[in-house]
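The complex appears here without one of its protein chains, the remainder shown in place.
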Amino acid sequence: MNIIVCVKQVPDTNEVKIDPVKGTLIREGVPSIINPDDRNALEEALRIKDKLEDVKVTVLSMGPPQADIALIEAIAMGADKAILLTDRAFAGSDTWATSTALEAGVKYIGDYDIIFCGRQAIDGDTAQVGPQLAERLGIPQITYVEALEIEGRKVIANRSLEDGYFIIECKMPVLLTAIKELNEPRYPSIKGIYEAFKEDKIEILSAKDVNADVDNIGLDGSPTNVFRSFTPSTKSGNLEMFEGTSKQKSRELIIRLKEEKII
Amino acid sequence: MSVKVIYEKCIGCSVCKDVCPFDAIDIIDNKAVITDKCTACGVCIEKCPIDAIGKEESEIQGISIDDYKGVWVFAEQREGKLLNVSIELLGEGRKIADQLNTNLTAVLLGYNIEDLTDRLIKYGADDVLYVDNRLLEYYTTGGYAKVICDLITDRKPEILLIGATNIGRDLGPRISSRIHTGLTADCTRLDVDLDNRRLMQTRPAFGGNLMATIICPKHRPQMATVRPGVMEKAKFDKTREGKIEKIIPYLTESDIKAKVIEYVKGGKAEVQLEEASIIVSGGRGLGSPEGFKLIEKLAKKLGGVVGASRATVDAGWIDQAHQVGQTGKTVRPDLYIACGISGAIQHLAGMRESKCIVAINKDKNAPIFEVADYGIVGDIYEILPELLIGLENMGEILEKAEVCE
Partner (left out) sequence: MDFKLTREQELIRNVMRDFTENEVEPIAAEIDKTGRFPRENIEKMAKYNMLGIPFPVEYGGAGGDEISYAIAIEELSKGCATTGVIVSAHTSLACWPIYKYGTEKQKQKYLIPLAKGEKIGAFGLTEPNAGTDAAGQQTTAILDRDNYILNGTKIFITNGKEADVYIIFAMTDKLKGNKGISAFIVEKDFSGFSIGKIEDKMGIRGSATAELIFRDCIVPKENLLGEEGQGFKIAMSTLDGGRIGIAAQALGIAEGALNETIKYMKERQQFGRPIAKFQGLQWMVADMYTEIEAAKLLVYRAAYNKTNGLPYNKEAAMAKLFAANTAMSVTTKCVQLHGGYGYIKDYPVERMMRDAKITEIYEGTSQVQQMVISSNLLR
């Protein structure tokens, strides 16, 4: 079985802070990580590889040349090979253009039975690339997968909903997007890290190498554009503080909430 | 479209480099150089003190966008019940349609749910496209995407709004990809640029640290998914009338490759955070999962539900279904009581629109107080029991309060 896992290298948004004076993002020292949901996607692929015979896991990513470290990490976790699409022509892609680029990458890889993506990336939170890639490839998708079973050429997935889940059955090939609940991702092993650096398992490819549709990638191939960006203003409440003992403060609060007919 | 530095003007002051959220600007030979990481967000253009950065519009063949008219709202229902977000979309869609002086259409897919069509009209739709088929009883990507794409191709709406539910976020990208148009995820604000009928779609990015307004200038329909709980619900007007069109789709079993075998409800505790009018939330300041027992008691007493900060969810103190914030739910209840929540920007992003915010925290400088209406500095484990006692004896307290005055 051939599995492709799409991963993205992202800045760790937990570490992103706002400069209180300038109101801008402080990027300095913000580490780049493999997108968390993508880790779950990779873990699930690796679990299938651990369980079944003849499973090959290929990791696919689009990003700057430095994103190769994310792929090395993926190899160290157990992936068989990795492809990094890196080209100025991809720069500024929105989700539509990203899915076009990844489509080219998938077609370059060739055979696949399952494509895994993370549900969404923490720097954009859109959750769009997975389904858009599935559509471009003309294969079905199951998003928000929280449990998965493989039965022959069929997948059976629990697909999370706000109030429960769907049990969905689908024949391969299929694209699945993973959520945190799906599994607990492994760490790369130390031995794996050394091997990943030694072995040449990462292919770095340009738009031309993968025959990407140049009209539909990058900034110019993106239907959406960022019109402007700004830092959110915080609501400045008319804060009323209550003083006194715990008992007094609590009572004052209840009285005020009652007066304002909030409770 | 791309960002260009006007080299003759650039003085290499590196203001742009500092403000760039994507680390996409280098200063080389005392000039700003835009690198591959650029997403054309435009922050640098705004901040450049000498206007040495500009935007370059590129010429691409788009479609004939004038052929597209009307605002559509996907009216999501589950088991014959309209979701709240559908009503919120009708409220927002109505405003947009009025500004554009066009029709608001609700698109309803399902099986034997004709009775919902009239409610959609009463909530503000001018007309309803009701697609009825046994295969549409439960949501499937294949079935729903095909029906809606066929309708779009046929009728050409200029805007399509979808609730950013777990289903809407599956459907939206599939449609946008097939139609070849842009889609903006999880919008929290929509405006219209009347000059060119553009939908200005604003959404949080970078974990809520940055807001971005997105446009889709050359493709139609302009698609957006909208976060549940953000827009105001439409008012029910029982006198409203409109046109209901029932459509029998061309749909077969083979269109649906991923089949729903079963809909398992519950399983995880049903937390209707978005629907709640009162939310009592706990944060890291609780110190341990035990704290949520007190939070639960207070929530129950007030007839509300329990919310939580990301830190507590990450720590495994409480299920993720309770999480409020950028990576959790966006809520706007009448009353939000934040207990031991410091108020990280990610959390504020999910609750700052609440009508009344009460903050209880040991640290008087916690950022949560900046958005709060009422604040108490103190220990959760002292204040909450007092609040519970107080609520128990509310009559007595209010009486005393009056005597004091």
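Per-chain residue numbering starts at 1, and chain names A and B are given in the order in which the chains are listed.
Throughout what follows, contacts are C-beta pairs under 8 Å (C-beta built on N, C-alpha and C of every residue); 3 or more make two chains touch, one makes a residue touch a chain.
Since the structure is predicted, the reported quantities are computational estimates derived from the model, not experimental observations.
When the whole complex is considered, the residue among A:Met1, A:Val16, A:Val59 or A:Ile72 that touches the unshown chain is A:Ile72.
Note that of B:Glu290, B:Asp319, B:Asp363 or B:Glu392, the residue touching the chain absent from this view is B:Asp363.
Within the complete assembly, A:Ile193 is the residue of A:Ile193, A:Val214, A:Met241 or A:Ile262 that touches the hidden chain. Contacts to the hidden chain, counted on chain A, fall at residues 31, 69, 72-73, 76, 186-195, 197.
Going forward, only the chains that are shown with their structure count from here on.
Chain A and chain B have CA centres that are 19 Å apart. For chain B in complex with chain A, the touching residues are 1-2, 18-21, 23, 36-43, 46-47, 58, 60, 78, 138-139, 141-142, 145, 165-167, 169-170, 172-174, 176-178, 180-186, 200, 204-219, 257-268, 270, 278, 302, 320, 326-327, 334-335, 345, 348-349, 352-353, 355-358, 367, 369-379, 382-383, 386-387, 389-391, 394, 397-398, 401.
Contact residues on chain A toward chain B in their complex (touch as defined above): 11, 13-14, 16-18, 22, 24-25, 27, 64, 88, 90-92, 94-96, 99, 122-132, 134-136, 139-144, 156, 158, 160-171, 174, 180-181, 215, 219-220, 222-232, 234-242, 246-247, 249-251, 253-258, 260, 262-263.
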